[in-house]
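For this depiction, one protein chain was excluded, whereas all remaining protein chains were kept in their positions.
Residue numbering begins at 1 within each chain, and the chains themselves are lettered A and B in the order written.
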Amino acid sequence: MADSAPLWAVFVLPVLLLVVALVTAGFDAVLTAGARGGRAGSVREAAVRAADPAREVLRQLVQQPRRTRASDVALARIGAALLPVAAMLAAVVLPLGFRSVSDLPEGIVWFNAMEALAWAAVWLAGWGPNSTLSLIGGYRFLAQGLAYELPHMLAITTAALGAESLRVGQVVDAQDGLWFALWMPAAFGIYLLSAMAMAFWGPFDQPAGRDVAGGAAAELSGADRVLFLGGRWLLLVVAAAFSVPLFLGGGYGPWLPGWLWTVLKTGAVLAFLVWVRRRVPTVRMERYVELGWVVLTPLAIVQALVVAVVVLNR
Amino acid sequence: MQTSDWQPVLLLLVLVVAAVVLLHAVSVALRAIRAPLHTGPFTGGLEPREHPLSRFHVRWYPVTMVFLAFDMEMLFMYPWTKVVSAIGTAAVVEMFLFLGILLAGVGYAWREGAFRWS
Partner (left out) sequence: MELRRRLLRTAVSRPGVLLAVSPGTTRERLAVEAELVRRGWPCVSAPAEADLLVVLGGHHAEESDGDAGSDWAANLWHAIPAPKARVPVRDAGQVAEALDRGLAELRRGEPPQEPHQEDDAHSHRGEHGEHGDHQHGDHGQHEQHGDHGDHGDHGHNDNSATHEGHEPGPHEGHNGHVDHDGEDRGHEGHNGGHSGDDANSGHDVHSGDDGHSGHHMHNGDDTHSGHHMPGNGDTHGGHDGHAGHDMHGAHGGHAGHDMGVVAGLPMADRADDRDGLRLDRLHVPLGPALADWPAGLILRVALQGDIVQQVSAEAEGSASPYPPFWDEPWLRALSGERVSHGEAARRLCAAHLDSLGRFFAVTGWTDMAARFRHVRDRALAGADAAELRGLLRPLIRRAERSRTLRWLTAGLGPLTAEHARHLGVTGPALVADGDVHARMRVWLGAAWRGADECDDTEALDTAQVIGPRGRVDGPVPASLALLDALPGLLEGAEFAGARIIVASLDPDLDELAHVPAVGMAHG
């Protein structure tokens, strides 16, 4: 049975997430540099490349503040800051092993609500600077949201249905024997797609794409940029980590302690996502929306129906 | 019980907001030049002819309508997950009939080309 961690866990959680996000971003940076300039010649070189994201943070922080003409500074600033805040708040229901910061009775709904704040965040950050390219980026995310959000919600509901509970701890407990990923593969696959889409990352990075010079982030600099792009990594990490209690049996596993299983599984999911990013071009929403609604939504509903029938006959 | 569940959430909110403020403060302390730079929007080096803020042509407007219908439906689906086996077959039949009707709507929207806008 999952229980809530002591209050000091509140201080540990953000640090832990930041570390995981930095490690993931560093791993990604090593692979990126390897693709462009050939594999790193030495461990030292690889380490330097892995430190790039951290150096990038420092580089942004020393920059002069920047305002575009007639921009709405407050709006952009709120948008940028909302992203990491939402990601952190969503993470309260993430169990490390079997303990989460707060195992809310409606944890799944809470996660969903926090993750949906990204819609507002990206759009605000895109609208605020009064710039064509960032405006396009902001609106791209709304279109993206319309495409990924519904299959995503159906997928997490399916996991809740399998446990007949919205409490994340109970969803984990229901996977003591068999992981949900094994008997709800469609829901799991859809969840992984939407995890990348909600963090507008990898094949779904159109809202912050290079073709629009960074999209919603095009005019952000300084702390705003750090918050926005860092928040994106946090969101990715949190979304990937949430797939572990939902579909991959949480802390359950042989031999090792629960917390270690959670970390290992999260790492595996993140590594998989980083790999996928390298294999697929950016998915444009004008094509993906159709797939999302005509294929993924019915698929998710059929998956939910199968699970519902199983639950009835249990 | 209820309050103790939300207490850490509130604490975390305060903490994260404080961290955001702190990051801005660090940035102010480190920055090379503190007076802001005023500049035009970037589209490749030349200036646009109008302000970019505009009534954006949202070509996926029909999709938002379909989405809203489903989003409302999700409100029912969340609590429904908790009572499926308690209520039994009727719960499943009713929910999926409802979803089926909505899917018929999706099918119609698809035929009308709502999901294709380029």
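Here are some notes:
Note that a residue touches a chain if its C-beta (ideal position, glycine included) is under 8 Å from a C-beta of that chain, and two chains touch if they have at least 3 such contacts.
Since the model is a prediction, treat every value here as computed from it, not as a measurement.
For the options A:Ser102, A:Ser165 or A:Gln206, the residue in contact with the chain missing from this view is A:Gln206. Only one residue from B:Leu30, B:Val83 or B:Ile101 touches the chain missing from this view: B:Leu30.
In the complete assembly, the contact with the undisplayed chain comes from A:Leu58, out of A:Val19, A:Leu58 or A:Val310. Contact residues of chain A toward the unshown chain are 31-33, 35-38, 48-49, 52, 55-56, 58-66, 69-75, 130, 132-133, 136, 139-140, 203, 205-206, 209-214, 218-222, 225, 277-284, 286-287. Residues 29-30, 32-40, 42-59, 118 are the ones on chain B that touch the missing chain.
Everything that follows uses one rule, which is that only the chains that are shown with their structure count from here on.
On the side of chain A, the complex with chain B involves touching residues 4, 7, 9-11, 13-14, 61-70, 81, 84-85, 88-89, 92, 101-106, 108-109, 127, 129-135, 139, 142-143, 146-147, 149-150, 153-154, 157, 160-161, 164-166, 213, 218-219, 222-223, 226-227, 285-287, 289-290, 293-294, 297-298, 301, 304-305, 308-309, 311-312, 314.
Partner chain A is touched in their complex by these residues of chain B: 4-9, 11-13, 15-17, 19-20, 23-24, 26-27, 30-44, 48, 51-54, 56, 58, 60, 63-64, 66-67, 70-71, 74, 77-78, 81-85, 88-89, 92, 95-96, 99, 103, 106, 109-110, 115-118.
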